[in-house]
Structure formats: structure tokens, C-alpha cells
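Note that this complex is displayed minus one protein chain, with the remaining chains in position.
Chains here go by letter, A and B, matching the order in which they are written, and residues are numbered from 1 within each.
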Amino acid sequence: MSPRDLPRDGPELTGKALHARLEKTWGRAPGLWGWLSTVDHKEIGVRYIVTAFVFQALGGLMALLIRAQLATPESGLIDPDRYNQIFTMHGTTMMFLFAVPVMEAMAVFLIPLMLGTRNIAFPRLNAFSYWVYLAGGILLWVAFVLDVGPDAGWFSYVPLAGPEFSPGKRIDVWAQMVTFTEIAALAVAVEITATILKQRAPGMTLARMPLFAWAMLVVSLMVILSMPAVTLASSFLLSDRLVGTQFFNSYEYGDSLLWQHLFWFFGHPEVYIIFLPAAGFVSEIVQTFSRRPAFGYTAIVLAFAGTGLLSFGLWVHHMFATGLPRLGYAFYTAASMTIAIPAGVQIFCWIATMWDGRPKFHTPLLYVVGFVIVFVVGGLTGVMLASVPIDLQLHDTYFVVAHFHYVLIGGAVFPLLGAVTYWFPKFTGRMMSETVGKWNFWLTFVGFELAFAPMHWLGILGMPRRVYTYPAGLGWEISNMLSTIGAFVLAGGVLLFVLNALVSMRRGKVAGPNPWDAPGLEWATSSPPASYNHAHIPVVTGRVPLWENREALPVVHGLRVDDRELLLTTVIDARPDLREPSAEPSIWPLVAALATATMFVSSMFTPWAALVGAVPVAAALIAWFWPKDPNVHPEPVID
Amino acid sequence: MTTPSILDKIQSAAGNDGRHGQLISELFSVFLVVTLVFYFLVFAFLLWAIFRRRRGDSREQPLRAILAGWVGLIALGLAGLTTASWVFDRRLARADSGPALEIEVIARQWWWDVRYADNDAHRVFRTANELHLPVGVPARITLRSSDVIHSFWIPNLAGKQDMIPGRENDLSLLPLREGVYRAQCAEFCGLQHARMALDVTVESPAAFAAWRAAQLRPAAAPAAGPAQAGQAIVTGRQCASCHAIAGTPASGQVAPDLTHFASRRTIAAGTLPMSRANIAAWITDPQTPKPGNNMPRVPLSPAELDAVTAYLETLR
Partner (left out) sequence: MSSPFRAEAIMLALLALAGCHRETRDYRSDAMKAAERGAAFEDNAFHIAQGQRLYAWMNCAGCHAHGGGGMGPPLMDDEWRYGGRMEQIAATILDGRPNGMPSFRRRVTEDQAWQLAAFVRALSAQPRQDALPGRADEPRNTEPMTLDERKPIRPVTAKSDDASEE
């Protein structure tokens, strides 16, 4: 059978018949087996998002406990040991198990749809990534429940987290959890990079790519460059603790500052890894709801890239109090200031889009407005902290806590909530309630401000971080009480959001393919999309395809319908290049993830586990990569 | 169980009671003004974008020009702030120079081991959890740690410096106002990081000299009675393994020096205010006010406790 005889989509095969055949090819087996072995990016993306939100809830619970303890001075509510575990769990869960995974998860779901392709690159790796992430999260939380939760802060400074001063397995759990989540994040980053560079729809040149895709491209490259640093650091820590190496032992020519350098070399890009996808969300939302293409597309893309590059040169600003040479510090002050320029450019462009467009203030755009109001405050307090003398007073105080919650909640969570509301019809086929959404936004916004604004004042008044209690009489009582009240209001807002989502999933207004009249390609699919995404691969002629082609979207024909096939295009100009098979559902990613998890967890207890555990991992990987039937029709060239 | 609030805002970066702290506050005001201006601009633009009445046409070109101007303005603002930061950094460095009182502080979990240095070995003394400084006289504090990373921070006087095992950092102070201040460890150092405070007294040079002279004197021999019995217990039993009291056989090095214990304002690095009742409470059970700290519960009968407390009270 020659390639020409294979069944392909085209003028002869379209509509319902095409849908049936594509469903058959791209669908998965029903039931538990199918659920466990799926490689559909949408299913895995939703799973990832839901799991990340569960971790957010758990992390938020930890935050409420912290605030309950700190509402009054000398509160005996929580003992110091548990408190230290609680605040460590809060930070660790939010940063490693919620913030980065949820952004990557949104990308996993949205990017293939936005780019007009059928699945993400390396679909089985995608599945593997989710199971590894889940395993890491379970490891951490089961440990916490068993009183083995880490208690040295989310960044686990040595020597406190080292073998002598953190007895037991608590920090080993933390370090190994980092390994899990970094593998998961790296895997997704690799997939997204490959998808964005090679799987865009024909005609979607890099200059026409959605801004969210640009953000994710930059973010994925940042992940690939920064995650190895933290994996290295946590491996060194595990090695010091379990095997007796001296990486961080200053008495044997190691250095405790090495940990800080390695960790923050990852840690600083990490916060931009969290922020840039949110900037991508904002770009998409602002565009849709202002009803004009984003202003300053090129400027925004350059700002993304600039942020990504600059973020690797800032990390020492977390270490201004450690006594390193002042001349070196000056460089990091300058770099930390400079990164405000791309941020300022983006803010201008987004507001300009609204200014020049005809904005409709639905809930997603409300979240964008809230984002601007809150994030810019955080950015400006960041500029303050970039100055060494100011930082020497405010480092490790509640001022810093205020700063990073402003940029993280304002800069990432608000856009995320807006994005979930915006793309909800794509996830579920229904709209979230607009009325509840508006109430929700205001509750969240007010709660946030009440919770975190007083913390600026607390920091200036001398309250250090990570204290399980504080004495009365220092002027900290009122601010702490206000902050606690705000935290509970904020929690109410988040709860309301979740309720809105859950109820709307069942009883929300049913949505068509494009309820917001948005321009992106993802809105050309049904809501929720079929397993194969687009029936025909669309062709793109501009930045806002659905606005430029309101009547009918041009498409290409010719992809096979009896087997999973993707269209690869060239990197810059997106000319059709290759047909590429896409992986079938497989149980091996789950098996490999289980084997990997077993190996990692048991290597916390004995080094032999690394050797013994490698065998099942190798077996699973061999099964996974077992070559398919080589008798596939070779078709390298598109005719 | 609270420190007495002798003065309001005794632990505040806005206190401005030392030269370094004042310079930093000035710099902060510069930053505050500039950042507020920029925030106002962004906020105004946002409000305009929300409430503007649309006139239908797109104003792409003028917006591009304004974007260019905005980038220039931000760059200018940041350059200004960076310059200001550098200028103040140099002013702070200049405030460091000159002969100074030399003090060494070694941080331990979870207390401060303070040594006043001197070229004459007879004038070196050791205390714990407190610092006395003469007003107007520069002090240079050498910072070390014997276990994990701590951070030395007297917010009213200056910024902080970390105390990192294996490294020696230093911090310069120039107190300008007499008063009592509270310092606190500013780097998470484990279970009792929250209860690692330092009592700082800034006083006239004469008062400081008197304090210093008193510190150099060894512990006075107690009068007959419970205090004497207490001394026998303290120097002969577990206390002496860890604590030191100059002038007695007790010379343990791993716990706070107790020679002038009762002259301090607090017990256990700010955990309890100094009083007879609190001394007894602390010795009976140090693990309730500060769980996990390294002082064990030493079993003492009520009579022994009474004697020990009486003795410790004489250590002024």
C-alpha cells in the first residue's frame, strides 16, 4: 500500500465521518486502564491542574495555620517543631508542587491547541512527568503527616539542613521531593520547547505565535537551564547527609555558601518561571477582552526574552547579608534593577491594549486589573530590596514576605485564576458563573490586600521571618491580627473560586467553541476539544487567526486518520516539513514512574537502592522504548 | 513570658538610633518617593484605560512613542536609584572607618556568646545575650557562628550580617541615641530561632565604663546562707559542665557565661524577663518556655532550687 492510498483527512473525508475516524485513532480505551495509560495532553493537563490546585489548597491550609498562630503574641496554639514543619510545608508545597506545575500544566493543555497541533511532543514523557510529580507530592505530604516533614524552610539552608543539625529523615524527604519535581518539570519543559519549535500550524511563524506560547518557550528554556542547579544542590545535600561527603562542610574545605549559590541560581529564575506564564495569560486575556490584538507584540516578546536572560544574573541578591565582596554585590544590584525594565514594558503594553481597545470587564479581565494593581507594588518593593543597604535592614523580615507574596499572588495567582476562568469552557465545555466570579475577585483582592499589606509595616518594624511567636509590646500585634483576618478572607475567596469551578462544571452555562469571541486557534476547537484537537490542521496568516478569518479558517489536508500523525513545520517560518508519528497510549510511563519513585524513596534509606532500583527502571524504560513495527510507510517529504 | 516593653519600637528599622540605620532610612525614603511616583503613573494609566470614553480609532503610533518614552523614563529612574544606592553604600562604608570598640559575638543555637576584646588580656571579658555600647563611639563586631547560619541584627542601629560557620563577618555600629534596644537573630536557625533575642543597651561613655569595670570583676563570694549552698551546687554539679562563672571553679564553655547573670534584663536570650521567680521557673523547667533548647532539666529538690536561685541572684 503506497502512501497515497492511506486514508487522510481532506476534501473527501471531512465532517462527521472524519470526526468518527479521528476519534477512533486518537481516543483512548475507556475505564481505569485507559485513564492510567492515556497520553492525551488535555487529559494529562487537566489532571496536572487539578492536582496542583489540591496542593495549593493544602499549602493554603498551612498558611492559615501560620496566620492563626501569629494572630496574637505568644500564642501557644502550635508548638515550635510543628510550626517549623508547617511553614516549610507551606513554602515547599506552594513553590515546588503548585506554582511551577500549574503553569506547566496550563501550557500542557493549551499549547498544542493554540499551535494547531494534535498532541504535545513526547506524549508518554508527559504522562511520566505527571506520575513522577504526583509521587513527589505524595512523598512530601505523607511524610508531613507522619511527623517526618521537612522543617528547615523551603530553601533548606545548610548547615541547618545538613547531617549534623537536622537529624532524622525530614530533610532527606525534602531533598528527594525536589528531585521528583525537578524531573517532572524538566520533562514538561522539553516537551513544550519541542512542541513550540516544531509543531506549530503552517504559517504560524515565530512572529505570529501567540504571546502565551512565547512566554512558555522562554520559560521552558529557563527551566532546562536552571533546574539542574537545584537538582545538583539537593543531590549534594542528600550525599552529605547519607553518604558523608563534605560539600557543605566548611571544616573540610566545603562551604555552606555553596548551597546558597546553587539553590538561588535556580531559585531566582524559578520565580520568573512562575511569573512569565502568568504574563502570557495576561497577554492573551487582555487581547481577547480588549477586542484588539495585543499592543506592542514585539516589545512584549523581547521583554519575555529579556526577563528570562536577566533572571539568571540576579541570584546573589538573596545573599546580600552573607558578607560577600561589596563590589560583586553592586553588579547584582544593577542587574536586579534592570529586570524592572522588561516588566515595565509589559505592563505598559497591556494597559495600552486596554486603553486602545474596547474592554469588556468580565471576570478574567478583572483579574488582570487586579494583577496590575498588585504586581506593580511587588515589583517596586523588589526594586527597593535590590539596593544592598536597604536589603541589609529588610532581608529576612516580613517586608520580604510581603514583597514576594505581592509578586507571586498578584503576579501569578491572579492571572492564573483569570486564566482558569477564561479557558474554563475549553476545559469543561461550560462557563463559570460570571456573577460569582466577580464577587470572587473582589473577595480575593480585598482579602489579599488585608493579609499582605500590613506585612510591609511589620518588616520595617523589625519582625523577622520564620518565627513561631513574637513578644507583645513591640507594636506588631495589630498588623499581625489584620493580616490573619485578611488571610482567612483570601482563603474564602479561593474556596469560592473552587466552588464556582466545581458547580459550573455540572451546571454552568454550556459553551460553544468560542464563547468569548477570542482570536486564538484553541477557540477553533469544540468545547471541550475532541481527542484529536483540530479536525483539519489550520493555516495561520496573522497573529489573531480567528479574527482575521471570521468566516472559515484555512486548513491543510493530508494527515493520516488511521494512525496518529502530527505535522511538523520548520522552526522559524512554520512551513510544513515532516509528518511525524505520535505515541499511542501506553502503561509504561506509569510503570517507569513507579519504578523511579521506588528507587528514589528507598535510596533515602540505603545507597544500595540506587543500584538495585535501577533495574526495574531500566526494564520499564526498555519496554517503553521498544521499537514499533519498522514496516511503517516512510514519508519524509510533504508533496 | 514577654520582654518588658520599656520603650515602644525598641526593635524597629525605623528607629534611626544609629548612624548606619539613619543612612539606610534616608535611602529608603528616596526609594519610596521614586517608586511611588512610578506606581502613581502606572495606576493613573490603568484607570484611564478602564474609564476612557472610546472614540473608535486606534492610536497605535502615539502609543509606540509613549512606550519608548516610558522605557527611557524607567531606565532613568532605575539608574537614579542605583546611583543613590551606590552613594549611600559608600557613605555607609565611610561611617565604618576609625578606631572602634572591638566585640566578638559567636552565635550558637539559640543564644549569643559575647566577648569584649582588648589588647590587654586582663581586660577581656565574656557575657551572653547582651551588648552594652557607649553612645557616639563606633563599635566593630566580629561575627562568627559555632553551628548553623545565624544573623546579627540590631534594627534600630544598622543592617544585618549573617554569621556563617567557617567564615568571619563583621558589622560596624555607631549608636547615636541612648536607650535600650532589642536585637534578634534574622536567619532561620532551627527550633528556637524565634527566641534568640539580644538585649542592647546604649549608654553614656561613663556608664559604659562602669558597666565594663563591673563585668571585669569576678563573681562575688556569697554571704552565708542559701546563696552559699547554692554556689556549692552550681559549681559542683551539672551546671558547671556547661556554664562558666568567673571566680569559681565553674568554667564550662558551651553555655552562657553566668558571672553577671542577674544584671541582665532577660533570661535565655529574651525568653523571660529577669526576676527571682523566673530564674526558678527557668531552672525547674527550661523546656517549657523554650522547648528544644540545649539546657536540660536538672533535677533539684525544692531546697536546692531555692539555694541555687538565691545564689544566681547574687551574680550581678
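Following the convention adopted for this analysis, a residue touches a chain if its C-beta (ideal position, glycine included) is under 8 Å from a C-beta of that chain, and two chains touch if they have at least 3 such contacts.
As the structure is a prediction and not an experimental result, all values here were calculated from the model.
Contact with the chain that does not appear here is found for just one residue of B:A79, B:V254 or B:A277, B:V254.
Check B:G136, B:G179, B:P273 or B:G292 against the missing chain and you find that the one touching it is B:G292. Interface residues of chain A facing the missing partner chain: 81, 142-143, 146-148, 159, 162-165, 167-170, 240-244, 246, 249-252, 605-607. Listed by residue number, the positions of chain B touching the unshown chain are 147, 165, 236-238, 240-242, 254, 285, 287-288, 291-292, 294, 296-299.
The rule we apply is simple: only the chains that are shown with their structure count from here on.
Between the CA-based centres of chain A and chain B the separation comes to 39 Å, rounded to the whole angstrom. Note for the complex: chain B touches chain A at residues 1-5, 8-14, 21, 23-24, 27-28, 31-32, 35, 38-39, 42-43, 45-46, 48-50, 52, 54, 58-60, 63-64, 66-67, 70-71, 74-75, 78, 81-82, 84-86, 88-89, 92-93, 109, 147-149, 151, 153, 155-156, 158-162, 164-167, 169-170, 182, 184-195, 270, 291-292.
Residues 73-74, 79-81, 84, 152-153, 157, 159-160, 164-165, 250-251, 255-257, 292, 295-296, 299, 321-323, 326, 330, 333-334, 337-338, 340-341, 344-345, 347-349, 351-352, 354-356, 358-359, 361, 369, 372-373, 376-377, 380-381, 383-384, 386-397, 459-462, 464-475 of chain A touch chain B in their complex.
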